[in-house]
Every structure is written in C-alpha cells, then in structure tokens.
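Removed from the display is one protein chain of the complex; every other protein chain stays in position.
Every chain is named by a letter (A and B) in the order it is written, and numbering of its residues begins at 1.
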C-alpha cells in the first residue's frame, strides 16, 4: 500500500492554517441581508399575539417572519436518512414555543445593528404554560409539549406525544430474571449524564440566494447537505430540483451540524426578498438553541457466575430529548447497540426505556451518540462487578469481551431505529489493545492505587469501547471519478469533510485504488448539484461507507483506463496494465503515459470522456474497538482530580492516514474528558441555561490535558477500503468510565453523575469518612 | 469616529463606531482570516497582534487601537507558511477554525519567550482553545517547529 496507511498532509490544511476565506461566513456576499432570530424567553408558552408592524417599518428591515407568514409543514430537522426515525414535530415557526431559545420570529435587515434593533420592536404577548423541566417527571406530566395534531412518526418508534414520550423501545433475549437469579454475583448502579454541548468553534452559519435560474442556493455549515436539501424542500414546500445546497469548509461539527438550524430562515428570506441572506449564530444561540448531547439516566444490572463469566446484562434508560425529538430514538438505542455486544457471552440481555420530551434545548447527535452514555454506565458497572468477583478489572474484561470472529445476538436485534443486521466481527484486535494499553500505562505497577505524599492518591482505571462504521443497509455513499487531460482525476463525493480530513483520506483511497499518487486526485465534495449523493458525515460512516464507494470507483476507473489503453494498442484488455503512470502491454512492447493517453482521449484519438460512478451501502457495520486507561491524581483535601495520563490503543483497521487518525482519537478523547471532568451544565429555576457562553461553560484548555498516549493496533477489516474501519467517534467513548473507574480505584468513590466536580469528590469522601 | 490603524504595515484611516470591536472592523476591511468563536475573550480564536502582542479582537475596542500596529495572518505570510507546514505535517489542523489565531499566538510567543519548554508553551498558548485536535498534535507541531525536544 503506497498511498494509504500514509500521513499525507491534509489537502486544505495549509489554506485553512493561513486563514484563506473558506467558511460559510467568509463566503457570504458583502451585501447579504443579516437575519436575526427573536427567541423565546419562556420555556413553554403560546404566542397569543405578535405584532411586527413597528419592526417592519424600521428603515433597513426587509422581511419579518413569524408563524403566521411561513409555510406550515411539519418536519424533523434531524438530518437523517429517509424515512427518518425521528418524529416530525417541528414547524419552521410555530404558535407554541417550547424552550428558552426557541424561535419566535426572524428579521432580515440591511445590517446587524438594524436587525437587532428590529427584534426589540416586535411585540409579543405570550400565554405562559407550565413547563416540564424535570425529565424524570416528564412522562404523563399535565403539560403536553407537542399537542399539535400534525406531529407524527414515520414508522413505529413508540412515539406517544400525549404522554410526552418521543420514543420507546424494548428488547430482550434469554430469561433475564431467571439468569440473574442463578448468578453468584449481581451488581447494579444508576448513572446520570449531562447535556454536553458540541461547541464547534465555528458557530452554525448559513446563507442563501436565488440564482440566475431562479433556484434557491443554500451555503451552509452542514454535515448533511443532501438531507438538508430534502428537508428544506419539505418544510418550504419546494420541489427539490429548485434547491441546491453547498457545504464549504466547516469549523467543526461533531454531530452538532447534522441537523438543520438556520437554513429554513435564510432560504425563506432569500425567496421573499430576492436578496442573499445570512444567519450566523452567536455563541449563546449555539448553546441555547442548537443541540446538546442527550442527558440520560441509565440503570445497569450485571450478573456473573462464580468464575466471573458474565451471564446477564440489563440496561434501562430514560433519555431527555428536550423540546424536539431529533435523534431521540437512535441515540437512545445506540446506548445499547454499541455497548452490549462488547460482552457477547451474556445469555440474557434486556435493554429498553423511553425518551421523553422536556422544555429544554433539544438534544441531538453528538460524536459517540448514545455509545458514550451507555459506555459510561456499562463500563463503570463492569468494574464494580469485577471487584465483587475479586478480579482485576482488565482481566475480567478480557475474560468476557468479544473476540475476533465472534458475534453478538444484539447485532441482529438492534439497529438504529430499526432492526439491526447479523454480523460477525471479522476484525477485532481488542485483546491486543487491552494488553498493549496495560503495558503503555504501567497498569501492573499502578493498579489500583498509589499514595503520593500525604494528601494525594493516584489511581488507574480502564474501559473498553466499540463503535460502528456507518448504519448498515441505510447509509449510502457514492463517488464519481473523472479523468482529465493531463492525466489527473477529479474525485467528486457527496461525503462531507467537516474538518476531519475526509477529502484527503478519500483522495488517498482513490489514489491507491487507481495506483496513482494522491496529488493526482483533486477532490470536490458536498454540493448537491455537482456531487453524487452521500448521507453525510455522521454515524462514523465516511471512511467506511464513502471510502468503499471511492474504492470501487477507483478500481472501475483503473479498468476503463486499461481498456482505453488496450484500444489504443489494438490488443485485448487483459494484455495491458496501468502502473500509475504508464499503460503498458504486458509484453512490454507498447506503452503510453496516462497524461498522453488522456490528452489524446479528449482531443485526437477515439475521443471520449472517462468517468465512473460507484456507490456503497454497507451490509454490516464493522466496529472499531478501543481500550482506554486513565491515571488520575486525587487531592484528598480539596477533591480536585488531575488527569495525569490517558492511554488509548485503537483498532480502526488500517488507518488510512495515521496522523489524521491519531488526531481524531486525541480530539475525541479530549471531548470525552471534557464531558467527564469539566463541562458542567446548569439551568436557572425557569429552565434558563446558565452555562450559555465560554465563560461559564468550560471546555478543556490545553492546561487541563497533561498527556495522551495513542497507539493503533495492526488490524485489517476485510470489508473495508484497504482494511479500514471508522475512527471518528470511538475516541469519545471511554473517558467517562475509565476516569471514574480510576477515581474509584484511587479513593473508593463511585462517580455516578457527570461531570465529576471537585466538590462532588470531596463531599463523597467526607461521607465515606463518617 | 475616524481612527488610524497600521494594519500589516499599511496605514489606514477607518471610520468606526465608538463601540465597535476590532474583529468587526478588520473583517469589514476584508481581513477574513480572523475568526470569532465566543465574543467574550474566552477562546483566542479571534487573536490578532497589537503592537506584536496577542489580544482578543472580539473584545478589543477598535478606538482603543487607534494609532497602533495590527498584525493579522495576511501580514505575516512567510512566518505563517513556516509554522503552518509543521502543523499540517503533524495533522494538527483539523477544522482549522482556530488556526489563524493560534498561529499568531505562536509567533508572539516565539518573539517573547526564549527557549520555552513544553509547560511554557502550554502556558503561553492556554488562551487558545481548540475543540477538534485535543491539543497534543498542536503541541507536537510547535515543539518541532521551535526545536524543543522534551
């Protein structure tokens, strides 16, 4: 392999580093109208009256939108495949506002100052309704958050809005109660996770204009341009051929830009005024009015026999989707489907629960979606069980975890919103990951704890994780490769590079398949008019799903080139081969450079365009695996926890670009560490988000991260492009469990609620001492 | 109000509102390399150099900069290319949104501190948040660039 498993510099790296205009706001026309949104100050209210006259009369105001003058089509903004597993419960603007930050009205004006001024002139009379702020009391609450008759599910998902239930799901195999009864060791615990915010550095941005042909063009910081086109069409009642969505460079997504945010509004303004219109979210809007990770309550019970073999697992979840049910079902199901197969020898497994509506900022997709929450609960409970059994938790994991060539009944039973697919894991180097990780972190010396001076104790903890590689039988990616004169290629993909470097790694895959060097492949991605379809950047799908499409296209193009060469030499196709630069006959008598051949093809000899299109939709979703190890130091007098070191050994199959794969893991780890240790979410009494800016919501800074050690296992996934699996999400999964397990090992305090604050630790320590 | 800014060594007379911050003024003048992520001087993404020192342009009143030198990435192409190369080779540029502000801060650090060690680098760059990279790649790149071995 020459072009893959190679740290090719990211194609757009230099341009981005030196600040070339590339992101949505950089590209918006200078004279674009500025769109600003009036947002609800109440968690739940009905708009009794809304008067926009004064705002409309303000000089410079071009358009004011309220629920009264926008199309009333109910959609889900989730940005998923179709039909969506998320219920349709959102209008562009509605008479009801369902959380503090929900859209009441939008203004488009010549400049930002005028737009903000106009917002103040809109007079709204609200009928305040009793909000549902405690998700544990949402079900059956007298306030019904979605009373609208139009709200509906696309297929059975347990949607029951009259009870504030957005989704419900239950599965089981084996006889759980009976199996648990037979177990020698049974442990249970209840966990809570918080509404972590993605905090991509670029806020959600979009602009729209109507082009010369009267078509609506939307440029958006979206992870899902094709879904965006479909959903905008649905919401505005526009035929899809009238819409084009373009994704430029994106300043980070992590799932937060899978859904639609400003697109409806800029589109409507552009259509109504004929002017281009832009909407750039403020940081507060991102916090209050985009998405969060689903906060969950997770109950786990696990039982093992006297030899420490896990026999039964029970996981019950209550998930809080906030005011709209984007990703309600899928994220909740993934909490089970991407964790339970880790312990595939359990004879009885039960998983289930509900996702409820509340009057909080909606939750949505977020890197590791569900798997992070589920992993925290499962892997913390595994540690607890290992201790009960009397085994080293790492050895206990190795004894019970899934191995190469094995399967789990969960794969078939649970998919994402639907049934899953039966599969064996053909590549699983988890055992190597665990062993190597133990060596790297010095487990044997350090487990479980070491006293460091009088007031400090160090502890070490572990967790393992799996993810998926795309949603099988649903996610589709496709690629077009075009040969140009001069012998270089255009690779056109719908796949969405959101900063991950997918344009680069897809070019590497294409180059490897073609046998050329990566710099001969020019990538253009994510433009619904010009690139073929792709579901978008989510569910860890790009490398595997889009990558496989690219691989196929590359191979097919190679065949076409050889065929064209054969025609030129007047021999049969089997007699020629393309070595990346020259097309030769195998007997060595004839050869022509690709550059020469392609120029002839377009100008002088048997003229025709060589171009191929291939698609891929996975039948399986091979999981990447990771073993994570955290070493912490706890200050017994203050409760402060310092993360000394985090070690992760990863099986992602072939890392197509080892440098970029490493950064995916490191970045994922730090997001997981942030969720575990720093990113507290606080609400005021009325449901107002208090942690709504970077002063109050603290993501880790580089001073908070001491040391990360990341290594990759040698692994090859037979169904992946050149052996690759996904790597984008798995880094996020283990920190909550590994760090809290390390804390337990250090001081005997089991953290069950995130984030771990020093206050929590000290107060628990005090309780223990009493 | 009329102010005079020497932006990347070119003097400019600019009309600004007294309450306007540097970020808005510089973007308006076409310096789109400058990005904004928080608006509350909490992330370093909007960093520009004011007389060689990193300041948050999102919170720095343009009128306060009257008569001073401003440097953006556009003004130090060569240095940016030099450091950028290390960043890209390390794979440390992900979405890149934090990169221009980060690079400017590295340049200021290079001028301000002699022979920093890892901890010194971390401390100096602590105000530059990055949500993508996990920081380690940036640190590796800066250490290589500055020839810091440990």
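Criterion: a contact is a pair of C-beta atoms (placed from the backbone, for glycine too) under 8 Å apart; a residue touches a chain by one contact, two chains touch by 3 or more.
We adopt the following convention: contacts and distances are computed from a predicted model.
Participant: Given the options "Sarcosine oxidase subunit delta", "CO/xanthine dehydrogenase FAD-binding subunit", "TatD related DNase" or "Dihydroorotase", which would UniProt use as the protein name of the unshown chain?
Facilitator: Of "Sarcosine oxidase subunit delta", "CO/xanthine dehydrogenase FAD-binding subunit", "TatD related DNase" or "Dihydroorotase", the absent chain's UniProt record names it "CO/xanthine dehydrogenase FAD-binding subunit".
Participant: Out of B:14, B:63 or B:146, which touches the unshown chain?
Facilitator: Of all options in B:14, B:63 or B:146, contact with the hidden chain holds for B:63.
Participant: Thinking of the whole complex, not just what is shown, which of A:205, A:427 or A:701 touches the missing chain?
Facilitator: Among A:205, A:427 or A:701, only A:701 touches the chain that is not shown.
Participant: Write down which of B:14, B:126 or B:146 is the residue touching the left-out chain.
Facilitator: Answering carefully, the residue with contact to the hidden chain is B:126.
Participant: Among A:163, A:272, A:436 or A:640, exactly one should touch the missing chain; which is it?
Facilitator: Checking each option in A:163, A:272, A:436 or A:640, the one touching the absent chain turns out to be A:640.
Participant: Spell out, residue by residue, where the missing chain touches subunit A.
Facilitator: 637-640, 677-678, 680, 682, 690-691, 695-696, 698, 700-701, 703-704, 757-759, 762-763, 766
Participant: Across the whole complex, list the residues on subunit B that are touched by the chain not included here.
Facilitator: Counting only subunit B, the missing chain is touched by 1, 17-19, 21, 40-42, 44, 47, 50, 53-56, 58-61, 63-64, 105, 108, 123-128.
One rule holds for everything that comes next: only the chains that are shown with their structure count from here on.
Participant: How many angstrom lie between the centres of subunit A and subunit B, each centre taken as the mean Cα position?
Facilitator: The computed centroid separation for subunit A versus subunit B comes out at 29 Å.
Participant: Across the complex, what residues on subunit A touch subunit B?
Facilitator: Going through subunit A, the ones touching subunit B are 7, 9-10, 12-14, 16-23, 26, 198-203, 249-254, 282-283, 498-501, 657, 659-660, 662-663, 665-671, 693-695, 699, 701-703, 705, 708, 710.
Participant: Of all residues in subunit B, which touch subunit A in the complex?
Facilitator: 32-35, 37-40, 42-43, 45, 72-74, 77, 80-81, 83-85, 87-100, 103, 122-123, 125-139
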